[in-house]
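Note that one protein chain is taken out, while the other chains of the complex remain in position.
Coming up: chain A.
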Amino acid sequence: KVQVWILSECVSLFQVNVRDALNQAMDEELERDERVFLLGEEVAQYDGAYKVSRGLWKKYGDKRIIDTPITEMGFAGIAVGAAFAGLRPICEFMTWNFSMQAIDQVINSAAKTYYMSAGAQPVPIVFRGPNGSSAGVAAQHSQCFAAWYGHCPGLKVVSPWNSEDARGLLKAAIRDDNPVVFLENELMYGVPFDLSEDVLQKDFVVPIGKAKVERRGTHITLVSHSRCVGFCLDAASVLAKEGVECEVVNLRTIRPLDVDTIEASVMKTGHLVTVEGGWPQYGVGAEICARVMEGPAFNYLDAPAVRVTGVDIPMPYAKILEDHSVPQIKDIIFSVKKVLNM
């Protein structure tokens, strides 16, 4: 815990890493509402494959923290059925790569049901787990699913970056009466952030569908989500030394996309670079650029909007290759300078 003086007020800040933020959010929501429960592989007795659910089984027991066999299609379907019948499940995929085994239940059973039933059957479920690239886990364990799930009506898709995002969005997701795809990032789990007391209140939620401007700037807008937000901020610090002030927008939510915040920023700066870990084709950045083209912000662009993305290949294993498969800070700086014609 750190005490900081802001203006003349003493504000207490608590260092909380993303893993603990998620853990506390789940703990508080489990306590708040008896219908909330967690199921997934290793979530109970193992304390979670990535320790995100540490201590929960010990506190809440077998009824509310359920270890499942390695049968994603089955347990995702069970989770959705439990939501149909009035419970509020949190269904963990050990990584989002394994959700492909269960994707039919996420899309056809969860996302579409409220619509098909004309409002008779809500589906209050959260699917969560680590998404995107990790370190050295190779091609089958490194895919980003933001674009795939972000494509589908009936889902809300969120992608937190820091601890405040993780805590507030997870609470919002659990309290939401609709299916939420919650995309975490394994490499962010251990990263600490300072959280104020306000953020640590039990009813603190981050509204789904609202982006946050993490850094104000005037020359160019960087729009990103998840771990890449951090890279954008790092790139912005480097660029600031050369007199380029970047505005960094943290999407927080992939679907629904906060186009208003993006447009307001682009209308201010006249330049746009999107940054994501996923592949370029039909991706999050592609959607942002298309929306900006179709809206009022287009007339304010002084240069074409461009995307910084993961390289369009399956993820290799060797470190040097892996490092060159994901967007690096230098790629962001390079793109900013290109767009600004520097």
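Keep this in mind: a residue touches a chain if its C-beta (ideal position, glycine included) is under 8 Å from a C-beta of that chain, and two chains touch if they have at least 3 such contacts; residues count from 1.
Please note the rule applied: contacts and distances are computed from a predicted model.
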Chain left out of the displayed complex - its UniProt protein name, from "Protein YIF1", "Large ribosomal subunit protein mL43", "Pyruvate dehydrogenase E1 component subunit alpha" or "Superoxide dismutase": "Pyruvate dehydrogenase E1 component subunit alpha"
Hidden partner chain, touching residue among A:M116, A:A139, A:L321 or A:M342: A:M116
Contacting the left-out chain in the complete assembly, out of A:S12, A:Q45 or A:T71: A:T71
Options A:E31, A:D104, A:E197 or A:D302, residue touching the unrepresented chain: A:D104
Full-complex contact with the absent chain, from A:A82, A:V275 or A:I333: A:A82
Missing-chain contacts mapped onto chain A: 37, 63, 66, 68-69, 71, 73-87, 89, 104-105, 108-109, 113-124, 153-154, 156, 177-178, 209, 256, 294-295
